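Quick one: this structure, given as structure tokens, is what I'll be asking you about.
Heads up, one of the protein chains got dropped from this complex, but the rest are sitting where they should.
Let's turn to chain A:
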Amino acid sequence: MRTVARPLVRPAQYVALACYIVFLGFPLLWLISASVKSSGELNSLTVSLLPSEWHWQNYSDALARQGLVRSAANSAVVALTSTALVILIAMPAAYVLARLKGAFRVAGVGWILVSQVFPVILIILPLFLILRTMNLTDSLVGLTLVHTTYTLPFALWMLQGYVAGIPTELEEAGSMDGASRLSVLRRIVFPLLAPGIVATAMFSFVSSWNEFFFALVLLQSPENYTLPITLTSFIGGEGKVALGPLAAGSFLAAIPSIVFFSIMQKKLTGGLMAGAVKG
């Protein structure tokens, strides 16, 4: 039986994988397809992935739109900075949360969960007023702080799960070999935590890169706009949507994310701890 089943299993796995990749990749393919079609073709009943006529004008229209490139730079600065801040704050906090026992841990976990309950619309006004008193509305610094604060609880929750997965025996072994507390963290814990840090960084980056509402409300000057704000300018009143340029702009906007992910995913290797603890 096993000799019959084995040749069928592997192709089936590949077919399933291919279907999954198509399922995940199709929206991006459709976006690219829409970005090179004319508005006439986009409003046609004939549906095809390849355009009948390549309409590169959408890209020049998107790039000609005020501040698309500048918005991309703003988004990159805010997303990278808030990601760095989130990781810097979450890493030690997650370690403490995962390793400590008792009331502090319960309170910490409770705070994380409660902070996820409030809808954005509920906190935007007090947040706006606080930032205004600090002169941080309409500023990329203010937006970075908001993104950091908003992403931090979930990032903390993610990271403490990874820390909890590192056996304490490894730290104890390090201590017995004479390593200081700091050395144990630096040489044993943090390297093992690398996949978790990468996953958390990817989550933080994409949360900030795509964030719309805080940026919409807090930013006032066009020179500070982030990409999601600029891209919505392709959606007009009275139901008007410039679909081709919107798709072109969205695709261009997705490129940094794709590059960031392709670099980071190489670090996202699991199984580092396999066989670390024997017995």
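As a convention for this text, a residue touches a chain if its C-beta (ideal position, glycine included) is under 8 Å from a C-beta of that chain, and two chains touch if they have at least 3 such contacts; residues count from 1.
FYI, contacts and distances are computed from a predicted model.
Engineer: Looking only at the UniProt record of the hidden chain, which name from "Carbohydrate ABC transporter substrate-binding protein (CUT1 family)", "Outer membrane lipoprotein-sorting protein", "Phosphoribosylformylglycinamidine synthase subunit PurQ" or "NADH-quinone oxidoreductase subunit M" is the right one?
Structural biologist: Missing chain, per its UniProt entry: "Carbohydrate ABC transporter substrate-binding protein (CUT1 family)".
Engineer: Just name the one of A:Val22, A:Leu125 or A:Ile263 that touches the chain not displayed here.
Structural biologist: Answer from the full complex: A:Leu125 touches the omitted chain.
Engineer: Among the options A:Ser33, A:Thr144 or A:Thr200, which residue touches the chain absent from this view?
Structural biologist: Of the listed residues, the one touching the omitted chain is A:Thr144.
Engineer: Provide the residue numbers of chain A that touch the chain removed from this figure.
Structural biologist: 38-40, 43-46, 61, 64-66, 77, 80-81, 84-85, 88, 121, 124-125, 128-129, 132, 136-137, 139-142, 144, 190, 212-213, 216-217, 220-222, 229, 232-242
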